[in-house]
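Quick one: the structure is below, questions incoming.
Heads up, one of the protein chains got dropped from this complex, but the rest are sitting where they should.
Lettered A and B in written order, each chain numbered from 1.
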Amino acid sequence: MNEANASPANAPHVPYFQDLERQAHAARLGMWVFLASELLLFAGLFALYASYRAHYPQAFGWGVEHNVRLLGTLNTAVLICSSYAVASSVHVLRQGRAKLAAALIAFTLASGVAFLVIKGYEYASHFREGVFPGGQGRFFLENPAPGLKLFYTLYFLMTGLHGIHVIVGMGVLTWLLVRILRGKVAPPFTHPLDIGAIYWHLIDVVWIFLWPIFYLTPGSS
Amino acid sequence: MNEFLRRLLFLPPQASAMAASVDALHYFVIGVTMFASALVGAVAWAFIVRYRRRTHVDQTVRVHATLAFEIPMIVGILSLFILWWVIGFRQFVRMETPPANALDVYVMAKQWMWKFSYSEGPSAVERLTVPAGRPVRLIMTSRDVIHSFYVPALRMKQDVIPGRYTTMWFNADKPGTYPIYCAEYCGVSHSRMRGELVVLSDEDYDAWLGGSEAQAVAERTAHPEASFDTNTDLPSRGRAVAVRRACFACHTDDGQRHIGPTWRGLYMSRVTLTDGRIMTADEAYLTKSMMEPRADIVAGYKPIMPTYHGILEEPETAALVEFIKTLRDGPPDPSVALPNVEAKAEP
Partner (left out) sequence: MSATSRPPIPFVSGPPKPTYANDEYSIRSWVLTTDHKRVGILFLVTTTLMLALGGTFAMILRLEHLTPDRTIVDALAYNRLFTLHGIVMVFLFLIPSIPAAFGNFLVPIMIGAKDVAFPRLNIASYYIYLLGAIVLLIAMQAGGLDTGWTFYTPYSVQTPAAVVPSLIGVFIVGWSSILTGLNFIVTIHTMRAKGLGWMRMPLFVWSIYGTSIIQVLATPVLGLTVALVALDHGLKWGLFDPARGGDPVLFQHLFWFYSHPAVYIMILPGMGVISEVVCTFCRKNPLSYKAIAYSSLGIAFVGFLTWGHHMFVAGLSTFDAGAFGILSMLVAVFSAIKVFTWVGTMYRGSIAFKTPLLYVFAFLFLFVFGGMTGVAVATTSLDVHWHDTYFVVAHFHFIMVGGSMTAFLAGLHYWFPKMTGKLYSERWGLLSASLVTAGFFVTFFPQFLLGNAGMPRRYYDYPPEYQTLHVISTVGSWVLALGLTITLTYLLWALKSGKRSGDNPWHSASYEWMTRSPPPKHNFDEEPVFPTDPYDYTETGGIAHHE
């Protein structure tokens, strides 16, 4: 067992890894493998969307057009900025600039909040119209086309699942923020922030695919 | 030989030429399967005996399979599997391609029974009557959950799905009676959802048709594929549509209550809906009922009618409405005899 890599103020590498570098590498690989499983989770929903859209192109096109494109695009911009911030925080933390890293993470968290607020506003306006998931709500009594029910159910499911991931990502980043401020995550033991950031990037990437299918592609109707 | 193998393998009688072809492939595949597993077992046993251990520190030589050994083995096995696939797929394509002159029968599956309606002949529950030697095409839908129409003697099976139509065809070449099973779990009485395929010789089939006074019906609908090219009037065309689109699987035109409301006396009557509203059954109501059947359900009926939006063409809808209008009054048509079935509540 090699204690030589123990740094002051940082936890040493765990005994079953030969050194910290291996442990960090394993943590990163683990997060990438986890991302693969998350991707498959969303892939199932994208497959459902694709299939039902092919069946009900008009209803889906109408639904896309009825969403507020500005809000969706705003959310895309918010997430991209937040990804940039968290990626930068990884970089600066490796240089030892803990305070700056913390500030960048705080910015990311604020962006997450902004994203959720915008999303919440959109959901609220849907609810006001009588659009609820599962084809429930007075909107569907007035507009009984089955494709609309499916569109909105998928909309709530996919953006909802994504939103849950945003919340979880924010939780992870908050926990990392606290540990950075306490000096527990600092060079050379910075890989926990790496993997938190990777998870955040996944959230961003998934949104980048949700954005066109729910906001940008009204189809030919 | 075929008969010997069929009995050895517990296969049912072969009620069609297709069944016999499928069995031939079956013998090939299963024969090789049994041979291969016996061979592997025998060789393994031979090695176990021949190379049994002398001491616990025996040394062995390093034996490696060369590519010259592996490749032919892999290619051989893959070729055998692909050969089976080729034969099987060609048979499958035949199974999926009904001939043009097939006799259509409409099948409605519901928990837990089979209902058959014919363009000629009376509707029946559980009993599917067909002539021997003629191709028959089944057009099937379910009222509730997925069922599966299975006739072991024909080696044929097709899932029956709610909200859409699936088809299956066969040509039973010998008269006989064969069991029909439901082959997709559908609830507590799944194992009791059975039927009978009755294959009749030509004379018996004609007698069956004539004896049930369906002659008149048969004449009227003798050319169901004629659609709108013929010079018949709209109500008659409407009747033909009702047969062809299987409306008669659920509605009657003689006043009997069936799965759906009867059309006799429907036009311009006052109907009470499940939500308490009372509407007049005018042209708009009739059309809407075909396109959005869940919108206005008549009280006492279940909301199970599938939509015909995108299925019925405009002229067909119009013809149906015209036909229903002619059923305003008068005695029930004696030629149509449906079982008096009440729509049962779900258990």
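A few comments on the model shown:
In the analysis below, a residue touches a chain if its C-beta (ideal position, glycine included) is under 8 Å from a C-beta of that chain, and two chains touch if they have at least 3 such contacts.
Just so you know, these numbers come straight off a predicted model, no measurement behind them.
The chain not displayed here makes contact, within the full complex, with A, B. Contact with the chain not shown here comes from a single listed residue; of A:61, A:147, A:169 or A:192, that residue is A:147. In the complete complex, the residue from B:105, B:136 or B:182 that touches the missing chain is B:182. Note on the undisplayed chain: of the listed residues A:47, A:141 or A:216, the one touching it is A:47.
The omitted chain makes contact with subunit A at the following residues, 15-17, 22, 25-26, 29-30, 33-34, 36-38, 40-41, 43-45, 47-48, 51-52, 55-56, 133-136, 145-147, 149-150, 153-154, 157. Residues of subunit B that touch the chain left out of view are 9-12, 22, 25-26, 29-30, 32-34, 36-38, 40-41, 43-45, 47-48, 51-65, 70, 73-74, 77-78, 81-82, 84-85, 87-93, 95-96, 144-146, 148, 150, 152-153, 155-159, 161-164, 166, 179, 181-192, 294, 303-304, 306, 346.
Note that only the chains that are shown with their structure count from here on.
Residue ranges on subunit A touching subunit B, taken from their complex, read 144.
Touching subunit A in their complex are the following residues of subunit B: 292, 294-295.
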